[in-house]
Structure formats: structure tokens, C-alpha cells
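Below is one structure. I have some questions about it.
For this view, one protein chain was removed and the others were kept in their places.
What follows is chain A.
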């Protein structure tokens, strides 16, 4: 679903500093009944992430970390079963998983007398049973399970959604008889940057020749699109020429401004495809 910049801004403004709860989502749906749920959910999640990014530094000052850690220690001393970390995160408007990370890092630092590696922390967040303190393990687990924007569970869900859409796209390509090389094959061949699909024979979509297709199971807002352009789309262009990006959950119309240069945006599988010999539509 394509949104104009104005429409998108209205939604973003409405979201303001809302916490990503089910209640908030319900309100959002009521306010914007014409938008699809997945689009709203995706925007909600992205807006929340932006908000978290903005306040990220504030929660990572030495003072803040120390405060959180002390509050955690005091809290679990009173009642180890209470969701101390989760409540703390909600209270200070911070993502529970990130709060768990801060406290876990601080905890390990004290225990090991050294700064723990990032991989170790991530691994413990993924599997809290590795945390040497079962109270903290519990607290961390509560945080990661309750977080709907960050944390290993959410990451995994996002990954799964992305994969599912890739599979759907593959189906459509097969159905249209468009031969392609998929990402895993490209990787096996040693490509340094790999779009989801490279078309073996380029096609024209809405009059623009494309060589590759990238599937994005998210909403294309300005910041995420910019990041994707930088990390992925231009890199693909640099290697394979022009291509198509499908934002399954929609995007801001105005971002589709690189068509002439070779980055095409769509919110669904295109219908206007012309192949080398004849139009698909004619078949």
C-alpha cells in the first residue's frame, strides 16, 4: 500500500510517543481504518524504533547504567519473582530487551572484572539459561519475551517474515516463467553483494529494465529506505544495474524517485512485465 508523504506524516504524528502495546495498536487501527493492519503495524514498529534510537544515548550514560543496575539489584532483593527489569524498562520508556542488555552487561562486568564481548551478551540474550545467575536469567527472559520491537525473538520473527515473503516472491517468479538466480546460489558463487533474486534475463517493469528484485517485508519509510539504498540497493545497482524493490507493507510514494536512475519501487508483484520477446500479459 503506497502512502503519500502527508498520509504517512499524519500516522507518524498520531503515534507520537506511544508505547507499542496492543492497546495503542487498537487505537491506531480505529483512527486509520483504511490502512492495512500490517502496514500500520510496520509503521508503528519503525516509529518506535526511531524513538528508541533518539533516546538511546540517554540510557547509556555511565550514570544511567549505574542507576538501572542498582534499581535492579534492589528490586530483586525485595522480590526476585517480580518483573523488576520489565517494569523498570516500561517506567523509563525504554525497550525491555535493551534494558536487559544494559543490566546484563553491567552484571557480567562486575562478575568477570572485564568488559564482556558483544557476542557473549547476544548469545546470553538469545539463550538466557547461559546466564550464570538464574534470577537475572529469568528477568532477562521476561524482557525479551515481552519486547515487541527488539530482542532475539522479534529478530527471529522479522527474519521469518522476510523469508516467507521471499518464498512467495519466488513462487510468483516461477509462475511467470522468469528465470532467476537466488541469493543462496549467488552466495555460493562468491558474490559480495546479493539481492534476493537476480534475473537471468532482464525484464522491463512499467517500462524500466530491471536486473534484480529485492523483497522487503516492511514499510518503506524515509529513514529505512535511505539505509537500504545505502547498504543494499545502490550496491546492487553498482554491480548488476537497475532493479526492483518490493516493499510488501507499502512505502512512501515520494521515495520512488530513482526510477530513471534504476531503482524501482513497488508494493506488490508487478503486473506490467515485458520480457525480451513478448509481454507476459499477452500469454
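Keep in mind that, in the parts below, contacts are C-beta pairs under 8 Å (C-beta built on N, C-alpha and C of every residue); 3 or more make two chains touch, one makes a residue touch a chain; residues count from 1.
To be clear about the criterion, contacts and distances are computed from a predicted model.
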Name under which UniProt lists the unshown chain, selected from "Elongator complex protein 6", "Sodium/potassium-transporting ATPase subunit beta", "VPS33B late endosome and lysosome associated" or "Codanin-1 C-terminal domain-containing protein": "Codanin-1 C-terminal domain-containing protein"
Given A:9, A:164 or A:200, the one touching the chain that is not displayed: A:164
Sole contact to the chain not displayed, among A:11, A:28, A:89 or A:131: A:131
Residue among A:6, A:82 or A:227 that touches the chain left out of view: A:82
Chain A, residues in touch with the chain not shown (by the definition above): 81-83, 127-129, 131, 134-135, 137-138, 141-142, 145-146, 152-153, 156-161, 163-164, 167, 188-193, 234-235, 237-241
